[in-house]
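With one protein chain removed, the remaining protein chains of the complex are shown where they sit.
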Amino acid sequence: MEMYDVVFIGNSLQPSDLKSICVEPDMLLACKGELGNFTLRIQKEKETQEIKTRTVIINLLDIRESPLAEVPTWDELQEPEEPVIFLQDLKDLTPAQINGKGLELARDLAQKGKSVYYFYRSLRFNRRNDELYEKARRAGVVFYQYRNGDLEVKGSDGLICESPAMELELHGTIFLAPDLKPNMQLERLARIFNIRISPEGYLQVENVHLQPTYTGKRGVYALEGARNPAGRTDPDQEEAFTLAEIRSLLSNINPLTEEERVVDAEKCAFCYTCYRVCSHGALEPDWEEDAMKVLQIACQGCDTCLNVCPAGAISIEGREEKKKEANLKVFMCENSAATALQRLGKNGFSDLDIENVPCLGSLKKKDLLQHLQKSEDRVLVLGCFEEACKHLFGERWGDKSVKDIQKGLKALHFKEDRLTLLRLSPRMEKDLEKILSLWKEGNL
Amino acid sequence: MRKIAVVGGGMAGSAAARELSARGLQVVLIEKTKELGGNIREYGCKATEICTKCNLCLVDQILQEVQESKQIKKLYESKVRDLRGQAGHFTLTIERDGRLEDIEEVDQLILATGFTKWSQIEGGLPEVPPGTSRVLWASELEELLLERKDRGNIEDPLSLGYIPEKVVFLQCNGSRSIKERARFCSRVCCGYSFRMAMTLKKFYPELDASLFFIDLQTGGNIQDLSFRRLEQEGIGYMNCKPIKLKETESGLIITYEDRSTGKIEEVQVDLLILSEGMHPGAQNQFWAELCNFQLDDDGFLYPLEEGEESGIFLAGSITGPGSIADAVKSGKNAAYRIISRQGGDGNV
Partner (left out) sequence: MIVAEQKKLEEIVEMLKGDFKTLLISGCGTCVTVSLSGGEREVEAMAGLLNMHFSQAGRQVKIETNTIKRHCDFEFIDEAEEEFKNADLILSMACGVGVQHLVERFPEKVVVPALNTSFYGATTAIGEWQERCLGCGDCVLDKYGGVCPVARCSKSLLNGPCGGSQEGYCEVDPETDCGWELIFKRLQSINMLENVMEYDEPKNWQTFRDGGPRKMRNKEYGNG
């Protein structure tokens, strides 16, 4: 079976130098494998077939609707009667992409000599919108900035705008900025690829590490309507970036971690908890082994699955259990607290037993408890802020481990400061210094 | 073995250098100051309970990897003085410590010399009574955020010296103004001002915060920044640029025209934050002359030929305003394009 470089789900970008094929989202049944070796099962006219590909780009359009039932959007602009009225920001502010389209259409009509009005509450600029705005003004488009609640649309041919300073009534053909809603296929695609979906229904959760077009799963990219409209600041550049990264990866697909995570098939109860929790889609059922399997290229080494597995079935090949060495133990997330500590440079904390972990999510309850057994023992856990996690939701699982133990400690009448979890960012080294000094003395 | 020069050790340059070196290419990184990081070196985290998506978390790991990488030769306090040659073979003359020293022979070049902050161009700020109020450039507030001590100074985490009661963020400084030689929108200021307003409100719970802007931009990666969002978060807003700023004994008075009523209003503030537009980098004119580049109407660079032809790639805010994530993306993009040119194995 031939191996494609990219499979486009939705619309193709038609890259001439890459081997690609385009698949309708509703044809896609399942996806197995990882970056460099995905197998997609699709159904075309009752026939199932498999396609192999190195990467996947999900490129779907949003659902575009008019905010008002009887009034058309500017997607439906044809040969309008003058004056033409562009109206945006009725319910809430319009994303930059849509703004740009509206300005472009307004400018074009004005350049043809039509009488054009443009009503807005806030103009959003991306790369060249501000230029479009200038050109539209010079071409004769009349811009009016209205306030929320001042404007009322009367059917599709008139509007009234009333403010303490002015009363305005205008008749003409009105075109509204379309409202964007997530494509209906996105939820299903999230399930098929095992990637996280945002509360708004897009394939990118709000996390800086996913910019511009990542989904959390290596080799699976999200473009256009698969992403939150607010994040689409530069669609052309984002497309170019995605294709450029794919080209550079093709001959160079390597694991991101040095150690291998493995699942003990004896212990695995196939509960699917690891599969559901993994932010990188790096776990897959292995029906031959009758257990879950870690995909080594997809795995980003956060070790959250090691923590959440209820059977303790996942471990790191060759790694030995760490022995307890001191009474005061600090666990630091390597993407936040550990970086801040490095920024501090030489510091007076060499007497603390500090252990770097790949993610808060990797913290096992049994490991935390191991460091709390003696009455003088205390543990400090330092990690990233919520939604700042490099592994998307890893921090939540660490937070849960800690909270569960804290609950147990409270029930057994132990002092609350035995186990503390604090959040910080890589840049907060001054605060970190203060935290460590206070904690050492037991005054946190 | 191919060697690539990256001019500029800010986020775009560092991200590019990291990608290139990860694929085995040799890199020489030329930075005019003593450290990496460029304009955002002194920026601080704005999270309080939840990440505000300011992108700073992307920064330090990249910078650390570049610092530690043996594959990247770093030339600090160095500037490019001359460039000769063509794609596949460039000769760079680099000035270090006032002497025209190193000659570097490279195959390709990435220019990532960044932008100039408006505060560096505009300079002075109004004088205010110390201890009772302050006027800060946004970058100065960033520096205070870098020093934040949430756990060490709970009453006044930013060490302002007083507890502010009313803060106003003035947007569109150094942007959208012909007078300020910037008819473009810098796009990132609304986002960072909103984040800072949220952070200040958490640090100083009684604080009243407002934004003055011409138009409200999106906050980039965060879920849409809109009027509704501002209202939800209890942040006030005025759709205008103020007319006058007056320093009095009791504090600062801002005079503005309330566009909804048409009346002139005044507001007293004890903390004023001025956003800063992103202006063209000081090197842009130099590169336009040295290489075959065009300066656009705003003074930013854009190439007349593709980097694959000329051997010179542009990355970051040298081409126009953008966020930290944009800089990282464009740096990586330039690196990817270079890597793909020869299939990643180091040979042309």
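So that you can tell them apart, the chains are marked A and B in the order they are listed, and the count of residues begins at 1 in each.
Note that in this section a residue touches a chain if its C-beta (ideal position, glycine included) is under 8 Å from a C-beta of that chain, and two chains touch if they have at least 3 such contacts.
Everything numeric here is computed off the predicted structure, so don't read it as measured data.
Colleague: Which displayed chains does the hidden chain touch?
Modeller: Contacts of the omitted chain with visible chains: A.
Colleague: Determine which one of A:T273, A:N347 or A:T420 touches the chain that has been left out.
Modeller: With A:T273, A:N347 or A:T420 as choices, the missing chain is touched by A:T273.
Colleague: Using the touch definition from the top, which of A:G113, A:P164 or A:G312 touches the missing chain?
Modeller: Going through A:G113, A:P164 or A:G312 one by one, A:G312 is the residue touching the chain not shown.
Colleague: By the contact definition given up top, give the residues of chain A that touch the hidden chain.
Modeller: Chain A touches the missing chain through residues 267, 269, 271-273, 276-277, 308-312, 364-366, 369-370, 372-375, 404-405, 407-409, 411-414.
Note that only the chains that are shown with their structure count from here on.
Colleague: With chain centres taken as the means of their Cα atoms, state the distance from chain A to chain B in Å.
Modeller: Once rounded, the distance between the two centres reads 23 Å.
Colleague: Please give the residue numbers of chain A that touch chain B in the complex, ascending.
Modeller: So the residues of chain A in touch with chain B come to 92-93, 95-96, 121-127, 129-131, 134, 145, 147-148, 150, 163-165, 200, 206-209, 211-212, 228-231, 233-234, 237-238, 240-241, 244-245, 247-248, 251-252, 335-336, 339, 342-343, 384-388, 390, 422-428, 430-431, 434-435, 438, 444.
Colleague: Touching residues of chain B toward chain A in the complex: what are they?
Modeller: Interface residues on the chain B side: 19, 23, 43-45, 47, 49-51, 53-61, 64, 146-152, 176, 183-185, 187, 215-228, 239, 259-262, 320, 323, 325-326, 328-330, 332-333, 335-337, 339-340, 343-345.
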